[in-house]
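Complex shown without one protein chain; remaining protein chains in place.
Per-chain residue numbering starts at 1, and chain names A, B and C are given in the order in which the chains are listed.
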Amino acid sequence: MIIVLKPRTSDENVKRVENMVRAKGLEVHTVKGEDLTIIGCIGDTVRVDPKLFEVDSSVEKVMHVQEPYKLVNRAFHPDDTIVDVSGVKVGGGHLALIAGPCSVESEEQVIEIAKAVKASGANMLRGGAFKPRTSPYSFQGLGLEGLEILCAAREETGLPIVTELMSPEYLEIFDEKVDLIQIGARNMQNYDLLKQLGQTKRPILLKRGLNATYEEWMMSAEYIMASGNPNVILCERGIRTFETYTRNTLDLQSIPVVRKLSHLPVVVDPSHAGGKWWLVDPMAKASIAAGADGLIIEVHNSPETALCDGAQSLKPEKYDTLLKEITGIAKAVGKEM
Amino acid sequence: MIIVLKPRTSDENVKRVENMVRAKGLEVHTVKGEDLTIIGCIGDTVRVDPKLFEVDSSVEKVMHVQEPYKLVNRAFHPDDTIVDVSGVKVGGGHLALIAGPCSVESEEQVIEIAKAVKASGANMLRGGAFKPRTSPYSFQGLGLEGLEILCAAREETGLPIVTELMSPEYLEIFDEKVDLIQIGARNMQNYDLLKQLGQTKRPILLKRGLNATYEEWMMSAEYIMASGNPNVILCERGIRTFETYTRNTLDLQSIPVVRKLSHLPVVVDPSHAGGKWWLVDPMAKASIAAGADGLIIEVHNSPETALCDGAQSLKPEKYDTLLKEITGIAKAVGKEM
Amino acid sequence: MIIVLKPRTSDENVKRVENMVRAKGLEVHTVKGEDLTIIGCIGDTVRVDPKLFEVDSSVEKVMHVQEPYKLVNRAFHPDDTIVDVSGVKVGGGHLALIAGPCSVESEEQVIEIAKAVKASGANMLRGGAFKPRTSPYSFQGLGLEGLEILCAAREETGLPIVTELMSPEYLEIFDEKVDLIQIGARNMQNYDLLKQLGQTKRPILLKRGLNATYEEWMMSAEYIMASGNPNVILCERGIRTFETYTRNTLDLQSIPVVRKLSHLPVVVDPSHAGGKWWLVDPMAKASIAAGADGLIIEVHNSPETALCDGAQSLKPEKYDTLLKEITGIAKAVGKEM
Partner (left out) sequence: MIIVLKPRTSDENVKRVENMVRAKGLEVHTVKGEDLTIIGCIGDTVRVDPKLFEVDSSVEKVMHVQEPYKLVNRAFHPDDTIVDVSGVKVGGGHLALIAGPCSVESEEQVIEIAKAVKASGANMLRGGAFKPRTSPYSFQGLGLEGLEILCAAREETGLPIVTELMSPEYLEIFDEKVDLIQIGARNMQNYDLLKQLGQTKRPILLKRGLNATYEEWMMSAEYIMASGNPNVILCERGIRTFETYTRNTLDLQSIPVVRKLSHLPVVVDPSHAGGKWWLVDPMAKASIAAGADGLIIEVHNSPETALCDGAQSLKPEKYDTLLKEITGIAKAVGKEM
């Protein structure tokens, strides 16, 4: 952490600020120039809130030098983390190929889709039982009944299941039944929920919030890890920008950036990012080419009658073709399907 | 709702889409041009999800015409709603003047600040007991102990208290003890929490999410009203943009826009928006000039030692001067302090 | 400027970077911690591009400490600059009240509007002769003929005229005929145009670009001042965000921010920001309450038939009422109309 003092700060005030820094257990190195005095703060700065100094009347600004996260940080864990989802490995060259309907609608539907995507090469099944919807009047998901349907599809196909947890109320039942617990973009900073995820060791799929910086995203993963659950997979799903032709702007630079900042695996959701099925194919390919550790894609056997987000769902045949075509790209970037 | 069909759609396909619309209980009016066929859908479109049609292979795009909210909508409730917060009226010309520390730190601190802001003219006391923090290593608030301190300050000063609810777990105790329950920006789309707010009749202060459009903000208020609680006050607190010199960009156009779209009162939080104390004074004045129904402002007796957000807190004397200067502006726009 | 080196940089490499810094004429102060080495660079850092160091393989990041502009900077010119526009003072308590039609359409139209706004209290006349339009098929303005019409309106009313320059080609004629030369938002970083503005001493109204940070805006003003023209008035007109209900998001925090960073006057254009006439009144009031040095407002005698941007134009009677109501607000913040 670096504290820049205001021009012409008196020696007395410089000392005062230095003492505030030392009181937080940090070492102080002060640089005095003509116009400018800078205090370099050395030590465990992750646990010190820079805002505590910003408020001082002699302080011009406070700048972070080190990332404010530790457990998530690749600097302290240079090797790729490989997360094990009920036997399916994700990260370190292993691709998560997650597919399934946006919403769970019926057992027949889910099992049919699950069989199809498994045959194409998917290694996990997704499906929403509890759905976050902008409108209170939209279909909100089948809830626990939906969860049972997913379990039946797992029974039938052997695919581990991925579904979204919206409330701590259901954590216990998710811990028992769900293989990979998804935390949605709108709950990425629901800190109350994040803190409780240490009560399970189930892997967590943490989606990036619509307006989350890389640092905030890492901090939300840090919440989960600090609560006691080290099994976190990050998921890029687009950010909100001025462009409204697409639902969101898929930020594929996040893949190399996350791989530099963190040792955790990062997968991409091209279906929710664009909101249009014809964007899924090129963006899925681009994600793998950029080094993503997997894809989560909406597949529906009858998008026209889907209760939710049909417009962004692929038909099983298109998904099949996509996975075939991606194989060549995966090979070109050193990954096996 | 208007459905635009793709160029050269066959008569058969036009009929098929018309029948889909009718199946949702809407009336159909079709306009055929040379290049273009448009289906106008008339009826209770609020309850129909436009995405259901977007997915059809003959459909080019679907456009909303009416707002997708009803209870919040001024069109169905032309008069200003006046919310009563334990005797303090907000809206319809009545200003909420909410002030207090970011975090509750001690009984002595809160009571001292509460007395000061009351003497200056504040009519409600704010203070964070549960704090949403980006870092798991930052001070997370005193929790229930903080709530008791706020109650003691109310006892002492008579000011109704405003504090943030982060989890349904504490709803019952908030219902019992808090006069105005704040839902923070990061939880604006925590639908699970919103749905449960109908279990109380306490007024809700709903902050705008950092990336929420006006429509999404209205929809979150609609969730609360649809759950059975009609007492909602909206709060503009800045949105996230590319500009990072300020913490967020305060969007004061939201005041006239919300007043046009909705009958609910709208107040402004200039402290969190800018993140710098010297922005609070001009932005508070601008908010009142723009027609806001109140202000929520951080005041701290010792910003330098505040455990949270000291940099954006006013000292009591500055708050006192601000309220005095605002009186002239309030009068100029037809409001009484 | 502060250079943060990578963890475990060798002494040899530290020295190498120090020498690079010294070679740019800066003094070096190095702070070594366990994990971290920081090089503080003292001297005339405005003229040194930080990217030159970022590229070094031992450098983690480079952080600015001082603003990269001098002539525009309040630190080097503490008093408010008052710009004189053909006798009308702007800044330092003097308000620019600029009004007129979006486009110049006919002499009759412009003179009628000019007389009306002058009677209401406006002290300058605006009108577009050259119009930047998104579509090549939209009305592009009357060009030089429009300029002559504005001159005729000045002759008739005595109001100085404000109009947009889009190309260096017309700089000479603008220098001769225009009192305040507007540079539009889309040209804020047309550096070729900015550099040529030193050829005139006419005051320049520099609009903020739709995606310009405060620093970039200041840098564009620095271009003009560095080219030899010190008469710059800044104009906030809204930035592009994710919110599309309004044309742009008016950023009124820019007023106190610009007043802190710079000594130049700053005015607000509430007409273009929102794109809706009913937003102009509340936002004009908010701008003055926030400390703006003036307003530029579109007024049209027949918005329904305007060739451009009628939807955001006030009728003369509304403008008259607005100026009357603003008087009370101006007084409350210590300004005279």
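To be clear about the criterion, a contact is a pair of C-beta atoms (placed from the backbone, for glycine too) under 8 Å apart; a residue touches a chain by one contact, two chains touch by 3 or more.
Quick caveat, the model's predicted, so the values are computed rather than measured.
S.K.: Write out, one label after another, the shown chains that touch the chain missing from the document.
M.R.: Every shown chain touched by the left-out chain: A, B, C.
S.K.: Taking the entire complex into account, which one of B:Thr213, B:Thr241 or B:Ser313 touches the absent chain?
M.R.: Considering the complete complex, B:Thr241 is the one touching the chain left out.
S.K.: Who touches the missing chain here, C:Gly92, C:Gly121 or C:Gly310?
M.R.: Touches the omitted chain: C:Gly310.
S.K.: Out of A:Cys151, A:Val257 or A:Met337, point to the residue that touches the absent chain in the complete complex.
M.R.: A:Val257
S.K.: Which of these touches the unseen chain: A:Val14, A:Ala152 or A:Ala290?
M.R.: A:Ala290
S.K.: From the listed residues C:Val14, C:Val46 or C:Ile82, report the one that touches the chain absent from this view.
M.R.: In the full complex, the listed residue that touches the missing chain is C:Val46.
S.K.: Of the residues in chain C, which ones touch the absent chain?
M.R.: Residues 46-47, 49, 51-52, 54-57, 68-69, 132-139, 166-169, 186-187, 189-192, 195, 209-211, 216, 219, 222-223, 226-227, 240, 303-304, 306, 308-311, 313 of chain C touch the chain that is not shown.
S.K.: Could you pull out which residues of chain B are in touch with the chain that's been left out?
M.R.: 2, 4, 7, 27, 29, 31-36, 38, 40, 42-43, 60-61, 63, 65-66, 75, 240-242, 244
S.K.: Quickly run down the residues of chain A that touch the omitted chain.
M.R.: On the side of chain A, residues 211, 213-215, 239, 241-246, 249-253, 255-257, 260, 273-274, 278-279, 282-283, 285-291, 325, 328-329, 331-333 touch the unshown chain.
Please note the rule applied: only the chains that are shown with their structure count from here on.
S.K.: Which chain, with its centre taken as the mean C-alpha position, is closest to the global C-alpha centre?
M.R.: Measuring from the global C-alpha mean, the nearest chain centre belongs to B.
S.K.: Between chain A and chain C, two touching copies, which fits better, same or different residues at the interface, with half of the numbers shared as the threshold?
M.R.: same
S.K.: Round to the nearest whole Å and give the separation of the Cα centres of chain B and chain C.
M.R.: From the centre of chain B to the centre of chain C is 31 Å.
S.K.: Could you grab the centroid distance between chain A and chain B? Build each centroid from C-alpha atoms only and quote it in angstrom.
M.R.: Inter-chain centre distance comes to 26 Å.
S.K.: What's the distance between the Cα centroids of chain A and chain C, rounded to whole Å?
M.R.: Roughly 39 Å, centre to centre.
S.K.: In chain A, which residues are in touch with two or more of the other chains?
M.R.: 240, in rising order.
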